[in-house]
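Only one protein chain is missing; all other protein chains are in place.
For chain A:
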Amino acid sequence: MSTIERVTLPDPRYEFGGDDHVFVELDEAMSFDANFEAMAITQQLRKKDIDGIFEICPANASYMVRFEPETIDPHTVVETLKSVAEETDLSEYQWDTRIVDFPVLYEDEWTHETLMRFRDNHQDPDATDLEYSAQLNGFDSVDEFIDAHAGAPHMVTMVGFVPGLPWCFQMVPKDEQIEVPKYVQPRTDTPSRAVGYGGAFTAIYPVQGAGGYQLYGRTPLEVLDTDQNLADFAESMVFPQPGDILDFRRIDRTEYDEIREQIEAGTYEYTIESVSFSPEEFFADPHGYNEMLTEVLRG
């Protein structure tokens, strides 16, 4: 049975960002250990509601806080973060999260048009991004590659860049993880809702704009709804939250169009189930754990 190889994290590096931020690097490399540690510590920090700390931002293998130095001295912030880290024990940790059905139209016409327009910015101008990524990761065909990308759920390990953009890390052992470079020169254009890949992460672009990730498809779902028209955005204009589990599902154009129609009418409701996530159980048997998770979602 394959497991998630545990990583012993180095001593964290506490770095001052000017007079009003502390950045904490838990590891230079991405791992579930580093990410879960970042999530656990930032969740504890939020609960503690420390006077003077007003931004708490988990990231893939690091986290960051922003504070008012008038209220809390920067050195005290570091001491506080260290003591929270000390108290945090991943082996006893679990959190309530959501697993979400995330339909994706792979090889869609819009991202295809975009990636063809920017071939000169790419490592391999003669292949599509999917062909390039499939080959680089040892797949025989684009279809097999897409099956792998949609074949196991992805965890949101960070949100940012612009409001609503999730970085997602696939919940499989390292030897099954996809890794690709970013574009040699970033594109000046990317369609909204494009599903891209760079490093070891899937990203979903909330709005049209610049980008450097390999383009694989487009989701009909929104990750950002500034007018909060859709029911699933009632509490926040941003859908993805760190710790969410997204289950990408390959759909065809007909289903894409049907979902878009409902999204635009403001009637679409995301398919979401609540789950309690246990890092220990996931580490021990990721494939079995993922099956259990998708079972909850798809019944």
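Note that contacts are C-beta pairs under 8 Å (C-beta built on N, C-alpha and C of every residue); 3 or more make two chains touch, one makes a residue touch a chain; residues count from 1.
Here is the rule we go by: contacts and distances are computed from a predicted model.
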| item | value |
| --- | --- |
| Hidden chain of the complex, named as in its UniProt record, picked from "Glutamate synthase (NADPH), homotetrameric", "Biotin-dependent carboxyltransferase family protein", "Dihydroorotate dehydrogenase" or "Alpha/beta hydrolase" | "Biotin-dependent carboxyltransferase family protein" |
| Residue of A:M64, A:L130, A:L221 or A:I251 in touch with the missing chain, whole complex considered | A:M64 |
| Candidates A:V100, A:V159 or A:L293 - the one touching the absent chain | A:V159 |
| Hidden partner chain, touching residue among A:A194, A:V238, A:I263 or A:L293 | A:V238 |
| Where the missing chain touches chain A, by residue | 15-21, 23, 25, 27-31, 42, 54-64, 66, 69-70, 73-75, 158-165, 167, 169, 174, 179, 181-182, 198-201, 206-207, 224, 226, 236, 238, 242 |
